[in-house]
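Right, one structure below, let's go through it.
With one protein chain removed, the remaining protein chains of the complex are shown where they sit.
Moving on to chain A:
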Amino acid sequence: MAKLYSASPEKVTKMTPKKETIDFLLNYSKALKVETYNKMPFESILN
């Protein structure tokens, strides 16, 4: 069988943020609570 002389294509890595960043966002979302009192929103982070 003939040899292949062409270089194998470089592996293309998808650009994605770090797992830590995603985890932080998901945890932030779980911790964040918004309560509305007299039409005013109040945010609290319950960690």
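Please note the rule applied: a contact is a pair of C-beta atoms (placed from the backbone, for glycine too) under 8 Å apart; a residue touches a chain by one contact, two chains touch by 3 or more; residues count from 1.
Operating definition for what follows: contacts and distances are computed from a predicted model.
Trainee: Given the options "PepSY domain-containing protein", "Dinitrogenase iron-molybdenum cofactor biosynthesis protein", "RNA polymerase, sigma subunit, ECF family" or "Cytochrome bd oxidase subunit II", say which is the protein name UniProt records for the missing chain.
Mentor: UniProt lists the chain that is not shown as "RNA polymerase, sigma subunit, ECF family".
Trainee: To test your reading of the contact rule: which positions on chain A touch the chain that is missing from view?
Mentor: Touch with the absent chain occurs at residues 14-18, 21-22, 24-26, 28-30, 32-34, 41, 43.
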